[in-house]
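Only a part of the assembly is drawn; its chains keep their places, and the rest are absent.
Chains: A, B and C, in written order; residue numbering restarts at 1 for each.
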Amino acid sequence: TGQKQEQKVLKVGTNATFPPFEMQENNEFTGFDMDLIRAIGEEQGYKVEINHMDFKALIPALGNKKIDAAIAGMSITEERLKSVDFTKAYFNAGLIIAVANNNETIKTTEDLKGKKLAAQNGTIGAAYCDEVKKLDAKTEVRIFDDIGAAFMELEKGGVDAVVNDHPVTAYYLKTTGTSKAKMVGDIFSADDQYGIAIKKGNTETLNMLNEGLDKIKANGKYDEIYKKWF
Amino acid sequence: MPWVEVFGMGILDNIISQNGYQVVLRNLGYFLGGAGYTIFITALSLAIGMVLGLFAGLGKLSANKIIYMLSTAYIDFFRGTPLFVQIFLLYFGILPVLYDNDPVSSAIIVLGLNSGAYIGEIVRAGIQAVDNGQMEAARSLGMNQRQAMTYVILPQAFKIVIPPMINEFIALLKDSSLVSAITVPELMHRGDLVFANTYEATWVFGAIAVIYFVITKTISVIGDNVERRLATD
Amino acid sequence: MIQVVDVYKSFGQLQVLKGVNFQVAPREVVCVIGPSGSGKSTLLRCINQLEKTNSGQVYIDGEELTHPKTDINKIRQQVGMVFQLFNLFPHKTVLENITMAPIKIKGIAKTDADKIAMELLKKVGLTDKAHVFPGKLSGGQKQRVAIARALAMQPKVMLFDEPTSALDPEMVGEVLAVMKNLALEGMTMVVVTHEMGFAREVGDRVVFMDEGIIVEEGSPQDIFDNPQNPRTQAFLSKVL
C-alpha cells in the first residue's frame, strides 16, 4: 500500500507574501510553512502540490476543493472556526512592536495607548490593536492589506508603531528595514497560534494532517525545520 | 397552501441559521458606511478628474507643442502605469513632500489624477467627433476659439461623451477600492476586514458586490436619463 | 469694403484659387456664379479667413485679415456667413441658434436678443418653429434659420453660399426681398448662387469664376445679355 499512497496528491494553497513563513525564491516556494507541509506530506505519503493565490481566494478554494488545505500563517480564532476547521496549532508566533529608529517614546505595550498603530489585516496584531483602542479611544488603528505597506507607513512617519507577528517583523528588519526601524519590548500575546485550514467538515484531511503533524514533532523533523528558519 | 409555507420557512430558516448571513447582518451598517466613503471619494476624484480631463483633452488638440506634450505625457503616465503603483508613489513618495498627507485626501488626489487621464482621451475623442462645420459656423459668427469651444463644440461633445464617461465613472468607483491599500476605510476595505476575521468569503463579498451593483446601476440609470434628455432628434 | 488681392489657395496638390483679384464697394451686392468646383465656396471662405490663403491679401473695411496681428474675431462679427450645408447648431433650438452669438459675443440682453430673433424669424416666415430643434426642420426651413442666424449679428458684410438652393420659389422671392432690404439698409453682400434669375435680380455686379480665376465680371445686363468671354457664353447658354 505504501507505493499507492505515494501517488496521492495533497493540493495546498498559500499566499507566498509572508516571509519567512511563505515566500517565493527563484520560482520555488520556500519558507517555514512550505517545509512543514512538505514534511507532513512526505510522512503521510502524499505528494504536496503548492498553489499561490490571493489570501481571499484560499477559503473559496477550500470550499470548492480546488485545494485540500491552506497554510498561510493563519491564526486560529473563535470567529474563523465557524467557517473553517483548523488543525492543531503548529506554530506559536507571538507579537512584537516595531518603531522608527529614532522613536524613544514607545518601549512596551503600555506605551501603545493613544498612539497611531498599524497592523496587517487578519493577523492577531490587528486584533491586538483593536483591543488597545478599546482601552484608549484616542488610539488610531490602521489596518493594511499588506504588511509591506504597513512598514512603509512606519518609514513615512504616518504611524508610530507596527504590531505584527515577531518572525515576520524580524525578517523585515533583516532586509530593508535595518536602517529605518527597530523592535522594542518583549514578544507578547503568546496565544497567537497558527493552524492549517481545512474545509469545514473535512475530517478525513483534518485527521491526516493532525497525525502527520504529531509524527514530525515526535521524530525531530519539526525542530529541524524550526532551526532552519528561526 | 401549507407546503409553500413549509418550503419557504425552510429556506428562510436555513439562511438565518447560516453564520455568514449573521456576519453580513451584523456588519451591514459598517459596510454602508464604507459605501459612503467609496461614493465620497469617487465623487470628489471625479470632479478633479473631469477638470483635469477637460484640460488634458483640449491640450491634446492644442496647436501649442508644449501644451500638447504636457497633456500627452500626463495622459500616458497616469493611464499607462498601474493605479496601485501611482497610489504608492504619491502617497509614500511625492505628497509627503508637499503636505502632511492623510490617506483620504491622498486617495482623492491620486484617483482624480488617474481618472483625469482616461477622461482626457474621452474628451478629445468627443470633441473630434463633432462635425467640422460647427466650428466653422461658430467662428464665422465672430466667436473666438474659446467661445466656439464653450458654446458650440463642448455642449455637443458632451452628448457623445456620456456613455464612455459613465463607463469611466463606474470603473473609477470600482478602482477606488485600490486605495484600501493605504487604509482608506471604503467599502472593499471593510469587506476585506470582515472577511479576514470570519473567512466568510461568499456572504461577505456577495454583500459587497450587491452594494456596488446598486451604486453602479444608479449611476447608469442617471446617465441614461441625461442622455435621453439631451437627445434633440 | 472688401478687397481680395492676388489670392492663391491650394488643397495639397490641387490649386483651387489661382490669383483672384476682386473688390466689393460698400453697399454693393456682388453675385458670384460659375461651374461646380470652380472655387466659389473657397473664395467666400477665404474672405472671412475660415480657409487660410497660401498667398495674397484680403482686406475688409481697410483692415488686412491676412495680417497675422489682426484680431480676426472682431472682424468676423462684422461679416455674416450662410453656409451651403447650413451648419446649424443641433443642440440648440432655432431661437437659441439665432440669439447665441448676440448674447455671448455682443453681450446683448436675452430678452432683447429674443425680440430681434423673433423679428428675423418673422422675416423668413418661421415664427412657429422658434422652439424646435434643427433636426426637425425641412431643408428650406434650415436654410432660412441659417440666414436669420447670420443677420442677428447685424453684420456690415454678408457672405451667402447658395442661400436659395433649398428654397422654393416663394421663399426665394421672400429671401430676395430680405436681401434687397438689406441692400437698402447699406449691407454689403457677396452671394454665390446657381440661380441666374436671382443673380440678375439682386446683384449690382456679377462675377463669373472658372477654374480658380475670375473670368469675367460686369453688370448683370452685361454678363447675362452680352457675355464677352467664350467660357461665360458657353456656361450661360446652358441655363434653362
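Operating definition for what follows: a contact is a pair of C-beta atoms (placed from the backbone, for glycine too) under 8 Å apart; a residue touches a chain by one contact, two chains touch by 3 or more.
Everything numeric here is computed off the predicted structure, so don't read it as measured data.
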Self-check item: Full complex expressed as chain labels with copy numbers, beyond the one copy shown
Solution: A x1, B x2, C x2
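As a working rule, only the chains that are shown with their structure count from here on.
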Quiz item: Is the way these chains touch best called a line, a ring, a star, complete, or other?
Solution: line
Quiz item: Relative to the centroid of every protein C-alpha atom displayed, which chain's own C-alpha centroid is closest?
Solution: B
Quiz item: Where the CA atoms of chain A average out and where those of chain B average out, how many Å apart are those spots?
Solution: 35
Quiz item: Once you find the CA centre of chain A and the CA centre of chain C, what distance in Å lies between them?
Solution: 81
Quiz prompt | Cα-centroid distance, chain B relative to chain C, in whole angstrom | solution = 48
Exercise. Please list all residues of chain B that touch 2 or more other chains.
Key: none
Quiz prompt | Junction residues of chain C, two or more chains touched | solution = none
Practice problem: Using the touch rule from the top, collect the residues of chain B that touch chain C in their complex. | Solution: 131, 133-134, 136-144, 147, 151-152, 155-156, 159, 230, 232-233
Self-check item: chain A-touching residues of chain B, taken from the complex the two chains share
Solution: 19-20, 88, 92, 96, 103, 180-183, 189, 192-193, 195-202, 205
Quiz item: How about chain A: which of its residues touch chain B in the complex?
Solution: 55-56, 59-60, 63, 77, 79-80, 82-84, 118, 121-122, 126-127, 142-146, 149, 152-153, 155-157, 197
